[in-house]
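Every protein chain but one is kept in place in this view of the complex.
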Amino acid sequence: MPENEQTTPRLRDLGITIGTLPTGTHNAVTDVPGVRIGHSTIVEGDAVRTGVTAVHPLEGSAFSEMPPAAIQILNGAGEITGRSQVDEYGLLESPILITNTLSVGTAHRGCIEWMRQQEPTLGPIHFSIPVVAETYDGFLNDIGGQHVTIEHVFDALDSATGGPVAEGNVGGGTGMMLFGFKGGIGTSSRLVTVEDREYTVGVLVQGNFGIREHLLVDGVPVGREITDLRLFRAPQQEMPARDGSIIVVIATDAPLSDRQLARLCRRGMLGLGQVGSTATHGSGDLLVAFSNAPECRVNRFDTSAVLTTPRLDDRRLDPFFQATVEAIAESVLNALVAAEDMTGRDGNRAHALPHDRLREIMRKYGRL
Amino acid sequence: MPENEQTTPRLRDLGITIGTLPTGTHNAVTDVPGVRIGHSTIVEGDAVRTGVTAVHPLEGSAFSEMPPAAIQILNGAGEITGRSQVDEYGLLESPILITNTLSVGTAHRGCIEWMRQQEPTLGPIHFSIPVVAETYDGFLNDIGGQHVTIEHVFDALDSATGGPVAEGNVGGGTGMMLFGFKGGIGTSSRLVTVEDREYTVGVLVQGNFGIREHLLVDGVPVGREITDLRLFRAPQQEMPARDGSIIVVIATDAPLSDRQLARLCRRGMLGLGQVGSTATHGSGDLLVAFSNAPECRVNRFDTSAVLTTPRLDDRRLDPFFQATVEAIAESVLNALVAAEDMTGRDGNRAHALPHDRLREIMRKYGRL
Amino acid sequence: MPENEQTTPRLRDLGITIGTLPTGTHNAVTDVPGVRIGHSTIVEGDAVRTGVTAVHPLEGSAFSEMPPAAIQILNGAGEITGRSQVDEYGLLESPILITNTLSVGTAHRGCIEWMRQQEPTLGPIHFSIPVVAETYDGFLNDIGGQHVTIEHVFDALDSATGGPVAEGNVGGGTGMMLFGFKGGIGTSSRLVTVEDREYTVGVLVQGNFGIREHLLVDGVPVGREITDLRLFRAPQQEMPARDGSIIVVIATDAPLSDRQLARLCRRGMLGLGQVGSTATHGSGDLLVAFSNAPECRVNRFDTSAVLTTPRLDDRRLDPFFQATVEAIAESVLNALVAAEDMTGRDGNRAHALPHDRLREIMRKYGRL
Partner (left out) sequence: MPENEQTTPRLRDLGITIGTLPTGTHNAVTDVPGVRIGHSTIVEGDAVRTGVTAVHPLEGSAFSEMPPAAIQILNGAGEITGRSQVDEYGLLESPILITNTLSVGTAHRGCIEWMRQQEPTLGPIHFSIPVVAETYDGFLNDIGGQHVTIEHVFDALDSATGGPVAEGNVGGGTGMMLFGFKGGIGTSSRLVTVEDREYTVGVLVQGNFGIREHLLVDGVPVGREITDLRLFRAPQQEMPARDGSIIVVIATDAPLSDRQLARLCRRGMLGLGQVGSTATHGSGDLLVAFSNAPECRVNRFDTSAVLTTPRLDDRRLDPFFQATVEAIAESVLNALVAAEDMTGRDGNRAHALPHDRLREIMRKYGRL
């Protein structure tokens, strides 16, 4: 079975729905045509629990056909490379890679090498500034061991497909945690119709944040209701100093400018607020958004002086803001629902959120 | 009875509590020692429904003893003057005024004139850049009529006191709306203890935003449950194009630097997300924060070369982030609970949120 | 003779040229078709030396046809209102007004009232956030006396014309100073050709900054060569604490997006660096740029869902960057050359830069 296939349950399988907008076919970031996701999951022995997740923003080469993009930082305790250039040009020019904190360099190098295979001019004539983001998996993973290799990066990039997206303990999310439960990769999507034209907003998160007591599921204080199932930490071991992070990738096929995509990113905090984030000090809450609408891309090899591109009138954006908020909240909860118990380095252990207890609590609060 | 006295009910009077941190004495921004609030409420005839709210950040003169401050913009469709200088210096040097969109000029001029009465050097030797913010009350108020005068500005500044703070249809909040109900001014506070030292985070909002269906009270979808009590708009009248805004003032006596205060501001989106904001296109979601800890202020007339000021270690900020999120959410809900039905220009009308139905819905969702 | 007519000499009249790009017809911001400038100059008795300058960005109403725009802050010790909304929407929706520091409120109020005369929907249906900027003229002007009235604001807005632009001691620049000489309003323009299509970049500055020793004219250290002609300050008087500021307005008819206009603004520092700015602590170095290309504007009353607008490919921007740098540097020097000796409040006095000595120094350094 190929890795990138949905086999874990999802929030909606438990009867829980976030928001009111309809989802795309797969309720996944890949509902945006052309977006492809690849995971390289690295689980070896007792201590290696990490990986890489690759996001191809469009069906061809983002190096050649650069989509409008924006990066916004809600709390900056993390890394997302490429930010200065995305700010300046309003364009993405590489796939997006997500991995662990100490493997940013390897993912960056791997991305350059992979792109050079496709693009012979990268180096002697052109250059590219890749977008690589990270969260910290050092509680479950031997992060100092640098187990992500360039081959894993190639594997994530080469195996990427559309359709259903594997969630939970996969790719860059392999060793991540959410609200003191096991976390990881999650995804969701929403459809927005503007004058008979249907657009998709898709979100993928690598979720690794949250304080147990703050967890909200559709407004229900689930975290306060589940006081057991805490992280198990090996005796005599110091707790990692970092309390979490989340990388959010927002994709759309709606024609939006880089300024408008930045507006979408800034709604990320609203979505995270709805699941109970307080954006703690050590959390890198980093968002990147792109529009792969073909008519909005900039062709690197086109020498026309004037580009004429469409964009939605800003006064039409409210449903896209709502879609972004809903899809981010549901992506985090999908990561939480998909993730499975994991024991990692030194016997450290994180529990999955138990589905039956979640349903029971939702019933108690009048939601099921 | 002086205007600035609490006579309207509050969220906690209905048995509803937001979050888990304790509040200050008055559950108001004035729990931060030295902070004083003044309202000038202007209700005249059928069409004038507006006002000014003044926030004195400390007991003396902010012109002389400038407190560390920060301004952050979540959605910029509004005005907060003084932002460039607050960014550059990290200091506030005036009271903060909040009024309607078209009265920013009058409030600015009034603030300068009021400060000149206190500070003879303002003008010939020194200058000051005041902080004036606004939301739009043109649905209920004849906003084009410019009914705010310099006297109203002086009145708000001069009448300011500590202690309980009037909420709802008062001051700058007089003609404002929230989630399709009547809105206005709201306030709340939280206490944070760090190594036996207790600090206060106080919030005041002028709330004028929100889509009915999105309203959440402690996670309960109250807006979806109350489908009647809509705004009444006079026949043949066009609806105002602006859908809302919120001004948030965050005060604390904890020793925090301007960078740290900006971090507090950025948590505002989380608090707004918890009550159901999607930060719509036309919403000016603007936040200003200051610390009036005496040892953090900069004295304008002191010529020492080196300032030595304390600040909390950033790793101690998480409870302050939580306090900010909770106090913002509760301030918005306090504004909603305090506001009363209002009929304004052309017979336009907004209903108050009915308290009995709110309690009934909270019971239905297992919260009361 | 109408006020807005060029009667003072200019840098090029002295044989000095900045940069290599050609200028427009008038070497003025008004070379950008549609841009109109109006000055209201207020000189009364011994102590009133101030005014207002108005910039209409296009031939019609910026309220109805909003041009792409950007604001950038190089040193934020000053005020430019409207910044948050320009950031968020990337649009200008009012004329731009420039006045003294304490008259921002009056100019703001005046702008709203003037616009309401043109736009009956402003207030009941629409709102507008004007752009008002300032520099400090308290050395020569009785700034605390608030001598700018709403009538002066109307006068500047109503008298605006295209063609030659009065420079030096006019409008908002009346009481301003540059490098310890008299300063004020200056303007310049450059032409850029892209594939046979000619575009104009025009600049207008209200210049009020600089340390004598730092003044550079085309790289020549003129400030170090003129050690006399210092400001005369009345005995026993304290010097104002603020050391300067500059407001820069950049206009173009090239099709540029708000992101690209922000890039132009950021080149402002390069132009200021070339005349010797060190952007001192108290200097508000604030820039606003707009493109009034008709096909780039957003019509407020148009309800189309999709806007299709042209923009130059970013890789074509380098000559625009150079044009901006050159035109800013020349605008500052034009203000300096046009300004005339002025005695103001309490007998304080600023000298004009003497043209003969400037020419002599340029000769000494091999430039004439």
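Going in written order, the chains are labelled A, B and C, and every chain counts its residues from 1.
By our rule, contacts are C-beta pairs under 8 Å (C-beta built on N, C-alpha and C of every residue); 3 or more make two chains touch, one makes a residue touch a chain.
Quick caveat: nothing in here was measured; it's all calculated off a predicted structure.
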| item | value |
| --- | --- |
| Touch with the omitted chain, as defined above, among A:V104, A:M342 or A:L358 | A:V104 |
| Sole contact to the chain not displayed, among A:G38, A:P95 or A:G138 | A:G138 |
| Per the touch definition above, residue among C:M66, C:V148, C:I226 or C:L272 touching the missing chain | C:L272 |
| Contact with the hidden chain (one of B:Y89, B:W114, B:F154 or B:F321) | B:Y89 |
| Where the missing chain touches subunit A, by residue | 73, 75-89, 101-102, 104-113, 116, 121-127, 129, 136, 138, 142-146, 237-242, 284, 286, 345 |
| Contacts of subunit B with the absent chain, listed as residue ranges | 88-90, 194-195, 197, 255, 257-259, 263, 298, 304-314, 316 |
| Those residues of subunit C which, in the complete complex, touch the missing chain | 20, 74-75, 213-214, 216, 218-221, 243, 263, 266-267, 269-274, 277-282, 314-315, 317-318, 321-322, 325, 364-367 |
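The rule is short, and it goes like this: only the chains that are shown with their structure count from here on.
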| item | value |
| --- | --- |
| Distance between chain centroids, defined by C-alpha means - subunit B, subunit C (Å) | 35 |
| Residues within subunit A bordering two or more other chains | 263, 314 |
